[in-house]
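Below is one structure; the comments refer to it alone.
Of the protein chains in this complex, all but one are displayed in their positions.
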Amino acid sequence: MTVSTMIKYEQKELKVVGTRPLRPDGVDKVTGRARYAADYNMPGQLIGKVLRSPHAHARIKSIDTSAAEALPGVKAVVTREDFPDMAVEYAAAGELTINFRDVTRNMMAREKVLYDGHPAAAVAATSESIARKALKLIKIDYEVLPHVIDVVEAMRPDAPLLHEEQYTEGVTPKPDRPSNVAKRMVFARGDVEAGFKQADVIVEREFNTKPVHQGYIEPQACLASYTEDGQAELWTSTQGHFVFRAQCAKVLQMDVSKIRVTPTEIGGGFGGKNNIYNEPLAIALSRKSHRPVKMVMTREEVFRATGPTSGANVKIKMGCTRDGRIAAAQAELNFQAGAFPGSSVPMASMCTFTRYDLANVRVVGNDVTVNRPKVAAYRAPGAPIAVFGVESVVDEMAKKLGIDPIEFRLRNAAREGTQTYYGPKFGPIGFIETLEQARAHPHYSAPLGPNQGRGIATGFWFNIGNETSAALNVNEDGTVTLMLGTVDVAGGSRAAMAMMVAEELGIDVDKVRPIIGDTSSLGFNFITAGSRGTFASGMATVVAARQAIEKMRQRVAKIREVPVEEVVWKNGQAQPVEDGTRQFAPMSLAEIAKVAGKTGGSIAGHAEINAQGAGPGFGTHIVDVEVDKQTGLVKIVRYTIVQDVGKAIHPAYVEGQLQGGAAQGIGWALNEEYVYGADGLLQNPGFLDYRVPVASDLPFIDTVIVEVPNPNHPYGVRGCGEVPIIAPMAAIANAIESAIGIRLFEQPMSPPRVLKAIEAEEARRGA
Amino acid sequence: MPYTRGEVRIAIEAANVRQLFEALGVRFPDLRAQLDNDLAIAIDGEIYQDALLQPISGTSEIYVFPKIAGG
Partner (left out) sequence: MARHHVTATVNGDAVEFLCETQQTLLEVLRDELRLTGTKEGCGTGDCGACTVTVDGRLVCSCLVLGVEAEGKSIQTIEGMATGKDLHPLQRKFLEHAALQCGICTPGILIAARSLLERNPDPTEEEVRFWLAGNLCRCTGYHKVVEAVLDAARELRGA
């Protein structure tokens, strides 16, 4: 009997799943023992540093590294000469489809530098201070070019052009002039014009958001060691070591099997560590110097040169009939992609209106290159931006009609069977449950004080599955080692996996030790992103566990000399099947393991799958704010999240994901933004002026976990990490409007902007 | 030609996703690169990504749209 790789949900009594054991990586983290990438050292290692462009846009005329190479202590210098040019070639090796022509140029500039911070050369030296000195000795002759930062400006036909060979894809007839608009896409259903004609209320608004950074506290770091037989070892802070291996192999023209990547403990990723930055440079420097090379980014480099999310210009137009039913919905999403094409605008376009059951929809998305770092994914990429616009407009429509905001959404909510406008139909989903539980929550009816307001907003993310492998070995004493390929990016997924194994095998979770395997230990694993860790790795883990159980049934059948149909796995042991014809002494996991070596070999199970059937997640947020009209400061007074997660394997980790995601959304809404000067240079590449939420900015965040099981996962898991970041911006904008009667259309809603809006309103009123 | 997303009403002979993509690629050559890399598919409401051997029945309702990832 082979085990299927698509295991459907089975409701059953659970012993381990749903409880709260301590996380296996916890003690190391509270004692400082846990080793992150920058904590690794190798004997004889060199320190690598990158020389970065001081211009937003410039042609590289020449590079002279001779003085740097002559400096004592410098063992290798690399530039574009050391890396092969790559033709246009797409690969699904990254989280957004990547073009290797761009990957190689982003890691080391070739013809041009396209943003402040773009790598132009790198050195490896015997100490950090010598490496920094060496950078100063490299002479690069730049021809400075005009630059463009703003997305609307970049779309104009006369804007400075980043790529002379870039013609807008998705437009007919094919354009005859190149453009910064790399791609245009349209999602449409029904007839929006007819829909607007039927509408009694129409609201049309324009929104602008700024790029924000994922803000992981651990800067990227890696350690590479290339040996003379052409093998490379790499330790790095990554969300996807297999993807990094694939990309490094490609840009360095090495066999995939010759690179072994170990994912170190990661200090936050949120999507920003899905792409290679210094890794191929470190390997190349190691190859040239014949010594290990360690490269750790400074915080300034993280801001200047790793991917933020897009800043955007969003136009939303929605119409509804008097009874609160949305008749038509239209959006134009103009997203900055940064220096190379490939923003999250396709995904944003698909989730703009997806929370609602709509007959007439049209979304146009534009992917626009600008002189900023190439964007990277950030928790539900693109969704918060589009939803900021939509949930604000929905709020306005509800207010105009005098309908309660939750009631308005209930009248339009997507449910099982709703056809989305981008294609698929929803299976069982929990959106309505989150709306109803939010409405019933005491927060929703709590009294408000002066200058306080309440706002709600909702979020949706598709969630994904993708390639995943896992291997499970039963040790000779009956304990289990579980090797996972999905990096535990902190959500606690390795603990959740161990819990599922314990549940399947019927043993204590304490007896299951999960580790994350390196790239040489397992089949391919996609990045840990898209809220897929617990879903996909959980699926692979359960398949592996059931395979091991199957092997044990066979083994016990042989040992006890009974047909295998008479053997069932229950309560942690192989025992006679109920209503069976043969009796025999049961064998526990430990008993089987003890004799495994003598009865055919040790027991293991493994799975290499492409997990399909991910279940979409929905959430409803309620926020109370207090606005100080003198300073423009918006304080979060109370915050409640209601989200459908399918099944909370470990409720405390799910709560942590909800609270953490919401906190990032709050920072995005109130304070975080990239500030550029007129010269196109980043002015706030540090945590002092790039202001993320601190402990005193936030209250306790209440979480309500809704569980509508995903029918395509054995435990009903949907994944939960991304949905919570989507609603805060709109919820807070709606709350501010409720507090002071002024709606903001620009993010972040920082004190200067709020104050400006208050003053403009007062001037308008002639006060 | 512009990429068609959402509703694509075509009659095509294909028993699985791979055959479908091949047939589409022949019919719409501009779509070929996207089919190889960029697109996911929904078969009777269920989403599949990178599932070339997934069977399609004679009456299946198919939607093709950009791949979904995450952060």
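Going by the order they are written in, the chains are A and B; count residues from 1 in each one.
We adopt the following convention: contacts are C-beta pairs under 8 Å (C-beta built on N, C-alpha and C of every residue); 3 or more make two chains touch, one makes a residue touch a chain.
Keep in mind that this is a model prediction, so the values were computed, not measured.
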Visible partners of the omitted chain are A
Out of A:Leu71, A:Leu401, A:Ala604 or A:Leu698, which touches the unshown chain?
A:Leu698
Which of A:Asp116, A:Glu169, A:Glu265 or A:Glu626 touches the chain that is not shown?
A:Glu265
Those residues of chain A which, in the complete complex, touch the missing chain
20, 22-23, 25-36, 38-39, 41, 129, 214-219, 265-268, 270, 296, 298-299, 489-492, 652-653, 655-656, 659-664, 686-688, 692-696, 698, 700-701
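Simple rule for what comes next: only the chains that are shown with their structure count from here on.
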In angstrom, rounded to a whole number, how far apart do the mean CA points of chain A and chain B lie?
25
So in the complex, the part of chain B that touches chain A is made up of which residues?
1-3, 5-7, 33, 36-38, 42, 45-51, 54, 63-71
Across the complex, what residues on chain A touch chain B?
90-92, 95-97, 170-172, 185-189, 214, 270-272, 274, 344, 346-347, 350, 376-381, 421-427, 461-467, 527, 529-532, 610, 612-614, 712, 722
